[in-house]
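Just one protein chain is left out here, and the rest sit where they should.
Just so it is clear, A, B and C label the chains in written order, and each chain counts residues from 1 on its own.
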Amino acid sequence: MSSVTVNDARFVEPEGARNYITHDYGALSWLLTKDHKRIAILYLFSITALFMLGGFFAVVMRIELLTPEGDLLTSDTYNKFFTLHGIVMIFFFLIPSIPAVLGNFLLPLMLGAKDLAFPKINLLSWYLYIIAAVMGLYIIITGGVDTGWTFYTPFSTQYSNTHVFGVTFAAFIVGFSSILTGLNFLVTIHRMRAPGLTWFRLPLFVWAMYATSIVQLLATPVLAITLVMLMFERVVHVGIFDPALGGDPLLFQHMFWFYSHPAVYIMILPAMGVASEVVAAFTRKKIFGYSFVAYSSLAIAFLGFLVWAHHMFVAGISVYSAMIFSFLSYFVAVPSAIKVFNWTATLYRGSVALMTPMLYILGFIGLFTIGGVTGLFLAAIGLDVHVTDTYFVVAHFHYIMVGGAVMAYMAGLHYWWPKITGRMYPEWWARLAALLIFAGFNLTFFPQFILGYLGMPRRYHAYAPEFQVLNVMSTAGASVLAVGYALPLCYLIWSLWYGRPAGPNPWGAVGLEWTTASPPPMENFHETPVVTWDAYDYPAMLKAMGETQNV
Amino acid sequence: MSVVTNEHPAHEHHPFLQHHFEDLAQQHEASTLGMWMFLATEILFFGGVLCAYWVYRILYPEAWSLGAEQQNKLFGGLNTIVLIISSLTMALAVRNAQLGKRKSTVAMLFATLVFGSTFLAIKGFEYWQHYHEGLFPGVNFTWHEVPALAPKVQLFMTFYWGMTGLHALHMVIGAGLLLWMMARAWRGDFGPEYYAPVEIMGLYWHFVDIVWIFLFPFLYLIPGVHHV
Amino acid sequence: MSEEHAPHVHVTPMWIYLAVFLALAAGTLLTWWVSTQDYGDWNTPIALIIATIKAVLVILFFMHVINSKRLTWVVIIASFLWLGVLFVLTFADYLTRTWKIY
Partner (left out) sequence: MLSDFPLWPDQASTVAPSVDALMTFMCVVTGTVSVLIFIVIFYLAIKYRRTPENQLAQDYEPPKALEAAWIIIPFLVFMFMFVWGSWLYFRIQRVPDNALDIYATGKQWMWKFQHPGGQREINTLHVPVGRPIRITMASEDVIHSLYFPAFRVKCDVLPNRYKEMWFQATKTGRFHIFCAEYCGTLHSGMTGWVEVMEPTDYQKWLAGGAEGSLASQGETLFQKYACSTCHTNDATGRGPVLIGVYGTNVMLNDGTTVVADENYIRESILNPQAKIVKGFTGIMPTFQGQMSEDDLLKLVSYVHSLGAQKTAATPMEAPSALMGAGTPPPQKGTKP
């Protein structure tokens, strides 16, 4: 490889050259853009707004749970809050977060392409997202919804008198946004790779996005049709899921979880991709067991489809099928374990720089490990009977989704922030925020494991007094967490004006996205790159650098 | 680092080559692959409701065969043939586009539209009949020939209306796309170099045909359940 | 990235389209005729097999998959595989619900 040095002069744009941000001005140049980088920015703003909304619900709920009595909110309000927290965070933040922001921005850059395969469809998927989000906001303002994000029948179809129809319709629409993003990514990865960029030269982030897109493409339509049936049942009431008329409420659960379990992998697979990129960049090493990590993404994408009914062990499925699903659930743990071990091993004999993205990712590995192993508890059916539907489950999936996906999203945002904006974030503040988030997260969610084993059911507005101490700890942690999340919001905005200019490659990382200016020009690369090297070829790069530079 | 230039003089001037593709071949492959992936989501979309259908069909075989007895097999069979003919004309439209035959492309697309509309008309007539027979699920469901099975027959009719309705919706969307394709074909957009839009239109149309190929036996031809 | 060529145009001969059409029409009549007969437990499988054959014909010839790249095959097979997962594992529950462990 002729390689890239840190801030290679070839990629520094001449004074006054236009990048994708300064290419055009005016609101319409953004709202009608077909450029993947600009669409990524649109997504960044939208999901940040919805993250704050979802976070607001979480904070109010945690304050409510300071005392055992339900004294801050009414039961109905509390029920609406946890429902909306779930819907907003899952459908409107976590699922689009890394794919639609970082994936959108980086995939063509990493592939050496000018854009995604279908730029108009990319814009359409953002508009679908926005339409659904606006519907969701309208529903929140006009009374909300109280079914839980799982929409279990027959509660959602017959008994809830909130806006179930509207919110399921919004989820239906945002599902199509997700499908179109996945479709776009898959075609792009297959058809738009730069000359010489073979599959096993792809960055692991691309592999992860590929696996994620498969899940988005093949799981989401089943959710869509399930929600259509739910909406139809709610309006016409013909008994599709109503046992009094011959329907089976468990069928809804089967079909819902056929999507919603793989949806967990839509959230965590991209996070794993970010982890691989960051670990490689901040150890200056090729990821240990590259092909194992790559294939394990695909394995997770497939195996993730075989385990859904482990959400239903006490719901009334047959004993026999419960065993099948328990057995298969343990399979999906293997590729996750492979990844954790490989990341850890990559540190060995590396050159480990504990910059902010790396701090987040080390935190991610730890929290994901805890989230993962507690999944093993839940897959053991005999134990699941006790802990399912308790705070143990709440803690488990927050360790995966917040400790895993959100930590990695923060890592990725910091790692690629110089590329996206051309400015460095303030390192000291960023490290402080990373540590605050890590500490606050553990204080919030670790006590919930104990609460769950003690038997506190989830979705409880009021609870037995003996659970109070742990709940207070949890709320205290949540306030630390809230400060932790507020900090990056402030300093990242600050850095847009006052951050140090980053240069094309501030980390001394390899990967095509670092071989163009920061921020990149509208067409990404002035010349289509030809790839002749493997992913994470740090030794070659560092050799080419000659005199090492401290970064 | 070696580079290849972005200049491809041979294709540079093709009016339908989008700027982010290297050449028409790449663009063609991307669009057909995209369509296939979209059809994969459609397979799981229809597959989801089929899964629910089969769960209840296995639980309530009598109600299902009673439900199928309410259907007009003649219209169902006729519609199947009509749709197959439209698939043939669609395939021929793609072939004509590949060969650069402008007028016969338009003609075949128009024939497809005619047969598609015929299908919808027959389907609409069936709907009209069912509605008047009280076979629309919900408050208008007044079918009570076997009272004990009425709720389950209603469930069957729900799947009937839902699945044929989704299918018909796809047909209507397809008809709209056909009109657009006809306009483009008339304008002379297509030829051996560039026919991807007609091709993916064809993929979509054939997929809708395949859905019906399954819906016909599933909704019209359910074997009777024998009582001892 | 794909090798840079003009699109390969596989123009399927006319007779194949007509033959496939005739086969589809024949399949439709056959499945109808079969539904008027009684084969006991085989009624449903026969209808399913005929429908599947018809669908395969459409996919292979009308949709040109027979001349398509391997990737197209992978997409199609994958989508049916995933659909199979949905069916098999859902029915793993439904068909064993009366199962007892006494």
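Before moving on, here are some points about what is shown:
The definition used in the following text is that a contact is a pair of C-beta atoms (placed from the backbone, for glycine too) under 8 Å apart; a residue touches a chain by one contact, two chains touch by 3 or more.
Please read all numbers here as calculations on a predicted model, not as lab measurements.
Across A:I21, A:L298 or A:A353, the residue that sits in touch with the chain not pictured is A:A353. Within the full complex, the residue among A:D35, A:D115 or A:D248 touching the omitted chain is A:D248.
The residue from A:I317, A:V394 or A:M522 that touches the chain not shown here is A:I317.
On the side of chain B, the interface with the absent chain consists of residues 55-56, 58-62, 146-149, 225-228, using the contact rule stated above.
Annotation for chain A: contacts to the undisplayed chain at residues 70, 75-76, 79, 146, 148, 150, 152, 154-155, 158-160, 243-244, 246-250, 283-285, 288-289, 292, 313-319, 322-323, 326-327, 330, 333-334, 337-338, 340-342, 344-345, 347-354, 362, 365-366, 369-370, 373-374, 376-377, 379-386, 388-390, 450, 453-455, 457-466, 468-470, 538-539, 542, 548, 550.
Following the convention adopted for this analysis, only the chains that are shown with their structure count from here on.
The minimum number of touch steps linking chain B to chain C comes to 1.
Of the two chain pairs considered here, A-C and A-B, the higher C-beta contact count falls to A-B. Averaged Cα coordinates give chain B a centre that lies 15 Å from the centre of chain C. Centre to centre, using the average C-alpha position, chain A and chain B are separated by 34 Å. For chain A, residues that reach two or more other chains under the stated contact definition are 190-192, 195, 218, 222, 251, 255, 258. Under the contact definition stated at the top, the residues of chain B that touch 2 or more other chains are 22, 26, 29, 33, 37, 40, 44, 47-48, 51, 55, 59.
In the complex of the two chains, the chain A residues touching chain C come out as 190-195, 197, 214, 218, 222, 250-251, 254-255, 258, 305-306, 308-309, 317-321, 324-325.
Against chain B, the residues of chain A that register as touching in their complex are 1-2, 113-119, 121, 179, 183-184, 186-188, 190-192, 195, 217-222, 224-226, 228-229, 232, 236-240, 245-248, 251, 255, 258, 515, 527-530, 532. Taken in their complex, chain B has these residues touching chain A: 1-6, 18-20, 22, 26, 29-30, 33-34, 37-38, 40-42, 44-49, 51-52, 55-56, 59-60, 63, 137-138, 141, 151-152, 154-155, 158, 162, 166.
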